[in-house]
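I am attaching a structure below and will ask some questions about it afterwards.
The complex appears here without one of its protein chains, the remainder shown in place.
Chain naming follows the written order as A, B and C, and within any one chain the residues start at number 1.
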Amino acid sequence: MPDPNVEMIRYLDADGTPVQDLPDFARQRDTLVDLYAAMVRTRAFDAKAVALQRTGRLGTYGSSLGQEAIGIGVASVMLAEDVFIPSFREHGAQMMRGVSMEELFLYWGGDERGNDFAAPLARRDFPVCVPVGSQFPQAAGVALALVQKGARGVAVAVAGDGATSKGDFYEAMNMVGVWQLPAVFVINNNQWAISLRRQDQTAAETLAQKSVAAGIPGVVVDGNDVIAVRQVTAQALSRARAGPGGTLIECVTYRLGDHTTSDDASRYREDEEVSPHWRQEPVLRLRNHLVAAHGWSKDEEEALLRESNDSVDKAAEVYLATQPDRPRAMFEHMFAQMPTELAQQAGDVADD
Amino acid sequence: MPDPNVEMIRYLDADGTPVQDLPDFARQRDTLVDLYAAMVRTRAFDAKAVALQRTGRLGTYGSSLGQEAIGIGVASVMLAEDVFIPSFREHGAQMMRGVSMEELFLYWGGDERGNDFAAPLARRDFPVCVPVGSQFPQAAGVALALVQKGARGVAVAVAGDGATSKGDFYEAMNMVGVWQLPAVFVINNNQWAISLRRQDQTAAETLAQKSVAAGIPGVVVDGNDVIAVRQVTAQALSRARAGPGGTLIECVTYRLGDHTTSDDASRYREDEEVSPHWRQEPVLRLRNHLVAAHGWSKDEEEALLRESNDSVDKAAEVYLATQPDRPRAMFEHMFAQMPTELAQQAGDVADD
Amino acid sequence: MTEMTMIEAIRTALARAMDDDPDVILMGEDVGINGGVFRATDGLIQRFGASRVRDTPLSETAIAGVAVGAAVQGLRPVAEIQFMGFLYPAIDQLANHAARFRNRTRGRLTCPMVLRAPYGGGIGAPEHHSESMEAMLAHIPGLRVVSPSSPAKAYGLLLAAIRDPDPVVFLEPKRLYRAGSETVTDDGAALPLDTAFRLREGADLTIVGWGAMLSEVNEAADQLAGEGISAEVIDLATLKPYDRAMVRASVEKTGRCVIVHEAPLTAGFGAEIAADLAEHSLTSLLAPVHRVTGYDTVMPYPRLEAHYMPSTERILKAARAVMEFQ
Partner (left out) sequence: MTEMTMIEAIRTALARAMDDDPDVILMGEDVGINGGVFRATDGLIQRFGASRVRDTPLSETAIAGVAVGAAVQGLRPVAEIQFMGFLYPAIDQLANHAARFRNRTRGRLTCPMVLRAPYGGGIGAPEHHSESMEAMLAHIPGLRVVSPSSPAKAYGLLLAAIRDPDPVVFLEPKRLYRAGSETVTDDGAALPLDTAFRLREGADLTIVGWGAMLSEVNEAADQLAGEGISAEVIDLATLKPYDRAMVRASVEKTGRCVIVHEAPLTAGFGAEIAADLAEHSLTSLLAPVHRVTGYDTVMPYPRLEAHYMPSTERILKAARAVMEFQ
């Protein structure tokens, strides 16, 4: 029986101090700065999105505050031939895959065109999956298609701790196991599914151990340590590419904010519970490490923040200036060829 | 993390020789004879049912040939306050719970009245569950009701190896784990789900290890050893009654016959594969033990066979003499009070 | 007698049912300490305890299946599916089990459960949060499907649903949760599940609707009145089985019928009503039956949602077409 590593894999402690030898990539300043910049940009995007929502200019939005290391770590080692199948909380990973901030704003602003990713890298990626956990069977299907077509790509799906209670997750993981499909299932275990605590979600000690049910390896990783997430994902990806199948990766982190802008977490959790987690969060952690190990300067930090905020603001402006699509558009993409009855119904709505 | 016992629990080897100290109940001749008689009767029932089907007097039927020890072992330690929630292959357990052979014949003959169990013991038991695995969430619900109502009963569900691939199984087991419900999930692992081999059903080494995903204990037991099945079930039931929750029990056995009377197993498995399993089968095993340890005589054996066949034949006769229900009956049990529109529709069919 | 919004009325009915009957339990995602994402169960865990107000894992199949098992075993579970768009995994348990226990055991085992779910659009919710698929459920033999159109109806119908000895799917038009309030008396009086409600008497045409669409229907009826057209408005309330007699009688009186629903047109529940009229009231029809519905498209994201929702204007257009028909 596979024995999921119940010891959490971690490279940096909360202060950014290495607790074991760093992998090669993590000794390179540039690589770490790229990871850091991506996390900072994600945080800036989140802040802007929440602000837009609060002022009525965006729909319900789920911030990834405090969970940036997961998506960034995962996407940073994915290749062009891989396919990303995200939950609704992996904005950072989506951006790293080439989805533009304008597209993300459009999506969360309630416009389907936000899912028509222009970037070649993201062209085959899936839009976010709202029905929790239902992306896992699809990811298994993507993996099957990749194998069947002789591609060397891997299907990478991300979902939350709550998603691990869905039958979809389990059925898909079981199929990945029995068909040895190149799929990596990543769990963003942010300790909460809206108001449900992780320990009320399942009696399993770790979420990674759920892989035992499917006979595939499971790993627990510190989800606030982008180096660890990246390293573990890289291993799972090479394993998948080499052929012996899928891996379940549990990334342990914490949801610092509300579930979404529609949620008020103060109804069900105390601030005192949240506070200590601010000390663990991934952006600060990597900054500490960059400062200590690579002389990351105040100027560099300020330039990065400015640049991130500027790019986010610019994207928001483009989004806000984008007119809604023509009402007819809702009919035009239902089928490759519009059936007669739909064309008749479309006659009801204005042409532009 | 719970560690499901991957060593299979067994008391009698294939020859009926004890491989370890027997539990108390298994030292008593009467108890063993009762278990044996129940298995023999089940086998006689199966044979008759298949014969009736072959001659067009029963519907599609799934025999439990070779798997009798599971249901008998399980049901023999269930109490009146427990609730049985069976798959379609646990005729033996149903009979032990008081369901009459006439009722079983009626059900398999295509008559809903076969589910209106008359025996007090079976009065709250569920009819067989055809949609594979969907009985598990219900079993969790039964367990919840038992707890909620302050009863000390346990919900006991049985399903096949195939059922362990359904999301239902997993979601239910997870709920049993997190709510610590008094539920015992028994898997009849007969190595086949119609034509799918056990090893193509899941990459998990054992089915019992799937319990790890839900944080509940899992046990592997020799499903051809009625003593082992009974003993392990008894332990799981006391654990459930005492409060700390559910257990998954994998009973390893072999489907000696076709999947059902509609199936032709020779399409997908060789006789050579089946033959060795005849040496393992549960009825012969217990008979060997009874003969060796308790002087079970040829006369006793013959009397039992005669008696079993007689009771089966008698029940079959009653079944065959039972007229189909009035056509109107299909409307009469849809709701407590028949809605007007249904009453109008019922006007279409003959009154008797 | 208190002014209540629909969400308050639902909460009040739940509390009343739990007070009256210890077998009533609530379960669903976030129904406990969070009080439900729409606050339908706010305060109930404090009042009735965590064993009767149960936060479930994120498992819609199990939510339905556990409710079925618990109901069959003697509880009266009221399970919540957080949004109708996430109800599909519960259909297996509803269609293959809840709806059948009484029938397949010839009355020995029954399944008195309620499955609540908010449904419908018009509030700018994210995708999968605005569906109206009541017709799929109404096609399942053995289920009752109910949808209230006002706080008082929500209160009375929900009590009736919980007390009903058979499974009921209770669909709550979330657009109405806080859209207005009315006087609701918490007297424990249930409303009948087998009659529709005539919201307005009229002579010229009948407009049939349910749930949130009654707002637009009533608005349209007001405007029509101004134009000298007297519309009879029927709130179906219980869709399955629905009050065919009232609809037929009304249309036989007015001779004209417009049916309004948010769900897509094709095989929507409006089809059943129109078909019933074509079958039983044909000779009274002075004009074609019109259906004003959502389109056969995916419910659009918020920016185009308004173009999908049947508007007062579209209802008026249909009503006028029906009146002008000759």
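As a convention for this text, a residue touches a chain if its C-beta (ideal position, glycine included) is under 8 Å from a C-beta of that chain, and two chains touch if they have at least 3 such contacts.
Nothing here was measured: the structure is a model prediction, and the numbers come from that model.
Peer 1: What are the shown chains that the left-out chain touches?
Peer 2: Looking at the complete complex, the unshown chain comes into contact with A, B, C.
Peer 1: From the listed residues A:S87, A:S100, A:S134 or A:N189, report the one that touches the chain absent from this view.
Peer 2: In the full complex, the listed residue that touches the missing chain is A:S134.
Peer 1: Which of B:D46, B:E112 or B:D222 touches the chain that is not shown?
Peer 2: In the full complex, the listed residue that touches the missing chain is B:E112.
Peer 1: Which of these touches the unseen chain: C:E80, C:D243, C:E272 or C:E305?
Peer 2: Selected residue, touching the omitted chain: C:E272.
Peer 1: Residues of chain C in contact with the chain that isn't shown?
Peer 2: Spelled out for chain C, the touching residues are 61, 85, 88-89, 91-92, 95-96, 99-100, 103-104, 127-128, 133, 135-136, 138-142, 240-241, 263-264, 266-275, 277-280, 282-283, 285, 287-291, 295-298.
Peer 1: Contact with the hidden chain only, please: which chain B residues?
Peer 2: 59-60, 88, 107, 109-112, 130-133, 162-163, 165-167, 193-196, 200-202, 262-263, 267-268, 324-325, 327, 329-331, 334, 341-342, 345-346, 348-350
Peer 1: In the full complex, which bits of chain A touch the chain not displayed? Write them out.
Peer 2: 83, 85, 112-113, 115-117, 123-124, 126-127, 131, 134, 136-149, 155, 167-168, 171-172, 174-175, 178-179, 329-330, 333-336, 339-342
One rule holds for everything that comes next: only the chains that are shown with their structure count from here on.
Peer 1: Quick one: name the chains whose C-beta contact count is the highest of any pair.
Peer 2: Ranked by C-beta contact count, first place goes to B-C.
Peer 1: Let me spell it out: compute each chain's centre from its C-alpha atoms, then which one is farthest from chain C's centre?
Peer 2: B
Peer 1: What is the distance in Å between the mean C-alpha positions of chain B and chain C?
Peer 2: 40
Peer 1: Would you mind pulling out the distance in Å between where the CA atoms of chain A average out and where those of chain C do?
Peer 2: Chain A and chain C have C-alpha centres separated by 36 Å.
Peer 1: Counting in whole Å, what is the centre-to-centre distance of chain A and chain B, each centre being its mean C-alpha position?
Peer 2: Chain A and chain B have C-alpha centres separated by 44 Å.
Peer 1: Specify, in ascending order, the residues of chain C that touch 2 or more different other chains.
Peer 2: 57, 59, 61-62, 89
Peer 1: Of all residues in chain B, which are in touch with two or more distinct other chains?
Peer 2: Chain B, residues with two or more chain partners: 167-168, 171, 174, 178.
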